[in-house]
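Every protein chain except one is present and positioned as in the full complex.
For chain A:
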C-alpha cells in the first residue's frame, strides 16, 4: 500500500488540474494536445516493489529508523562514540544494531524480491495491441500497453488494463467476464459495447475510431465507472460500469473483444483496490510495550544508582595510583558514568526482541497454514493468514461476533415453501424428500447424528438436501460432507459455484401444481372464479424467473450463454392463456390504486400510449366498470373456449402431472426416473447467480414450469406452463441495493403486453411499499402473507416478498425520460438512479412470498458450544428477521432449551431505557435467587442462561451514549446476544462499543461485503471464503473456508500461539535482566566505573548469537498441551483469555527470578575467587559459562515440548559459545585492545575450579524455579498443567481422564444455568420465549 501511495505521488499530476481524464485512440484523429495529455497517464507497467536496487539501502534504512527501538539503539551506538562516556570500542557497539537491522533488511529484500519476480511475470505477459505504424495488431508485453491503446482479446484472455469495450464478436455487443481474480465471484458478468458507436457490425477498423472518451480520474470503486464518449458527430453517450473491462478479469464466452485502454497500470481499479498486508498491534504486544517501558525504568534506576555510587566512591579517593588524573569533579564524573552505564547495560532493553517476535510469528503462521485440519479439500484451500502479526490474539478472544448467513450457514439456498396470493403452499414433498435423504445418508455422515432427534420438518436442522436427482446431486452432497473423494472435488469444481443440480431439487406442491395445471388444461371456464388467483400465481412464478440477474449456461458449454433459440410459433393454447390473462388483468388493474387516483384524463392517455407501444398483443380497452371488485367479464375480447388438448412436453410440467397422483405415496424414485427422462434437455441448463437465493428461486420457478431459458441484455427467454419459449422484452433492471433492499425488473409482459415492474425484496420493505391505500382484498392477502411470513421466519427460513406493478404506458414514458437522464448524467448518477428506481417501486401489488432454507454448515453447533465452553461470548449480528435469527440460534445451540430469552424491541428511546432497566432488574432478581439457591458456590461468578435479542432499531438507541452503559451491563449478564435487522454500520458499531468499553478482545467473522466494516473494527477479523465473493476475505486478518475451522484455529492454534509467544517474551526479559545484572553487580566491585568482567565481543554476542535461537525455537515449537486435549477440553482456552501466561505479576516474578539467578551467578564465582590472583577477564569466564548454562537449562525447565530439534539448537548454542571464546582466546594476540582475551579462556578452562564453580552456580540458580514449579504443579496445578499431565498418560487412561474432566466441567457448566424459573421474563409478548429441543422451533 505504501508503495502504491508513493507511486501515486511520483506520478506527474498534469491532469490533476482537470478532474476528468480524456482518452482517444492512438491514430490520426488524435490532436497533439490530447496526445500529450495521454502520455502523461501512467503506463501499464506495474511495480509493487518498495525498492529499486539503488534506493534499497537508504529507503530501507529510513523505514527501519522509523521504529522507536531502532532509533534508541542507534542513539546508544552514537553515544559510544563520545570518548568521555564510551564503554566499549565504538565499533563493537555498532554490531547489535547493524545485525538487527540487516536481518530486517534481508527479510525486506527477500519480500521485495518475490514481488519483483511476480511483477516481472505480470509485466511480461503478452497481449495484442493495435499498432498504428504497422496497421495491424501486434503482440506486446503488458508493460508496454498504454492509455489509448486498442487491445484485442480472445476468449479466456486476461484483461491487461481497464478498457472500455468497443467491439465484441457477439452480435448483441455483449461480452462476458469472470471477475474471480478480482473479487472471487465465479459467476459471469455481462459487459456491453458502448452504445451508438458509429462502427457497428462485425468489423471494427481501428483507424476509423475517432471517438473521445472523457471519464473520471482513477479511483478504487470496482462497481462504478462514470464518463461519456463523444462520437465524431458530437454525440455524447454515457459510459458506465457495464462498458468497462477490468484488469485481471478473464474474458469468457466471447471470441473477439476490442477495447480501448482508459486506465493502465497502477491506475486500474484492480491495482487501486489492492492494499497490502495489514498490520495490527496485538494485545500481547501492547502489554509487552508496557514492560519494555518498565525495563527502561529499571535501566535508568540501575544507571542512576551506579552514577551516584561512582560519585561517592570518587569523593573518598584523591590521587590514587589507579585513577587517571583529570579535573572532573565527582558529580560530573557520576553524570558521565550514567551514560556509560546506559551503554554497558543496554542489553536490558531487549533489542532483538522485536525482530525475534516477527520471526516467531512467521514460524507460527507457517504452522497454522500447514495445518491439515484447516484445509478444505472441496475448495482446495487452507487457511490464509493475511495479517502476520496478531497470531497470539487468536488465543485471547473474549467476544466473538458472527454473521449468520454464509458464516454459520452454508449460504446455499434451497427453495422450501411459498405463499401466493395469501394461500400457503407448504411443499410437504420437499420436506419429505429432506427426511428421506437424512435417513439414507444421515448415518453415513456422522455429524448429522447430533440433530437427528429433531424433527426434520424443522427446516434449519436440515443439513442435507432434498434430492430427487439421483446420482449427480448425491455426489455433490457427498462432497459437501468433507468425506469426499478427489473425483468429487473435481466434479464440484468443474461445475462452478452455483450448479443447478443442488437447487433444482424442488418437489412442487400438489395443490399449487394443480392450480397451475389449469392453465394448460382445456377447462378454463370452470375456474373462472379463481382467475385472479391464477394470474397471481403465473405472475408470481414469472417474477421468480425474471426478476434476477441469473446467467444461464449449460454444462456442455461451460460458461457459455445459451443462444436464443428461434421462438416457436405460439401454440394455440398460448392464445388462450393470453386471453385469460388479459381478462383477469383488467379487474386487477381496476383495483390498483393508480387507477383510483388517476381519473379519466389519465385513462385516455393510457389508452393512447398503450395503443402505440403494445406491438403484438391485441389489447383490451378498459372501462370504468372494471372497478368492480370481482373479476367480471368486462373485456371486449372474449377468449374463445379451447377444445384442443395442449401437447406440451415440458419436462417440469410432465412431472407436475405426475405428482398429484402420487399424493403421499412415497415412491419418489419412479418419479425421479420419469423426470429424468423428461427433463434431460432442460437439465442442461445451469444457472449462475450473484446471490445464491436467486438461483434457488429460478430453480423453484422452473419446477413449476416457468423456466428461464436464456438471457440477453434486451430480452429474456422464458417458458411458461403451457407455452413454448416466450421472449420477454427486458426493459430495465434496477439492481439490488442494500439501502433499497430490493431489486426490480421492468419487462413487457409476454402475454398481456403491458409494461410490468416485478419487484423482489425484503418483506419489511415490500410490505411498506404495498401497504398504502389498498383494497380489502389486497389487505387480506397482505395480512395472510404476513402471517405466513412470520411462520416462515420461525422455521428459520429466509423470506422474500414478490410484488408487481403494472405501469401504464404514459407513466412508463415519463419515468423512462427521467431514467435516461439519470443514466447519462455523470455527476450524481447513483443518487439519480436510486431516485428513479424508488419512483418505480411504489404502489405495488403483493403477489406472494417465498421461504428459502439456508442450511447450517457442518459442525456449527459443536463449534459454537466449544467456543462457549471456552468462555467466548458469541454474538450473532445478522440482517435477518428476528424470528429467523432466533431460530438459527436455537439450531446452532447458541440458545439452549433452558435459556431465557430476553427481547429488546422498541420504537422510541424512552421505551428502550425503561426496558433496559426492567430487564436488568429481572436478571438481578433471578441472579440473587440463584445465588441463594445454590450454596455450594459452584460457578457463582459465571453468568449465563440469558440470551438477549435486540433488533436494529432498538440497537440504534442502545448504542447511543446514554444507554450504552445499561446495554453493556445487560449484555454482560447474558451468555449470548443476537442483533437482528442490523446494518453493516451497526455491526461495526457494536463491535467497537464492546471492544472499547469493555476492553475485551473481539473477533468478528463474516463472509460478505456487509461484514467488512465489522471485520476491520474487530481485534481479529476473520473472513470466510464462501459464496459471496472475496470482499470479506480481502479485509480480514485470517481467511478460513468453514466456520468449524474456527474451533481449531482458536482453541488450538490460538492457545499455542499465545502461550508460546507470551513465554518467549517473558523468557527474553528474563534472559536480558539476568545477564545484564551480572554486569551491574560487578559495578560494586569496580568502583562503579562501568567496567565489565567480560570481553566486549562476548558481551555483545551473548544475547545476539549464543542465546538467541533457543527462544525462537521456544516461540515456534513449544506445545504445552496437545491439540487433541485442547479440542476436547475447550475450557483450557481461558488460560489465554485471561492472559494467564503473561500477567504483570508473572513479569515481575520473572524479573525477580532473574535477579536471584544473576545474584547467584555472580556471587558464587565472586566468593570462590575472592582474594585470589584472578584476573579481570578470567573472572568473567566462569560467570559467562554458568550464565549460559543457566539460561539454556532454564529454558529446558520452562519448555513443555522438547524434540530433537530443541536439543540440537541448545547444543549448537552452547558449542558456538565455547568455540567462539576458545578460538578467540587462541588467535587474538593483540586484537581487541582493552579487553584482549588472549590465553584467558584456555587457561581458565584448563583449571578444574572452573567446572566446580559452574556446576554449583548453575544448580543453585535453577533450584528455586525447579522447586517452585514442582511444588506448584503438584499442590495446585493449573488446568493447563493438568491437561499436560493427562497428555502423558497411556491412551486408555487418557480417554478416561478426558471423559472424567468433561463430565466434571459438564456438571459445572450446567449448574451454571439452572434458572428456568421465571419463564415470563420476556417483555415483548409476540416474541417467543422458549426454545425446546423437541421441535427446535420457538414457541410463543
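Going forward, contacts are C-beta pairs under 8 Å (C-beta built on N, C-alpha and C of every residue); 3 or more make two chains touch, one makes a residue touch a chain; residues count from 1.
One rule holds in what follows: contacts and distances are computed from a predicted model.
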{"item": "Name under which UniProt lists the unshown chain, selected from \"Cell cycle control protein\", \"Elongator complex protein 5\", \"Nuclear cap-binding protein subunit 2\" or \"EIPR1 protein\"", "value": "\"Cell cycle control protein\""}
{"item": "Residue in contact with the excluded chain [from A:87, A:698, A:767 or A:864]", "value": "A:87"}
{"item": "Residue among A:74, A:158, A:237 or A:1104 that touches the chain left out of view", "value": "A:158"}
{"item": "Selected from A:190, A:398 or A:1131 as touching the chain missing from the view", "value": "A:1131"}
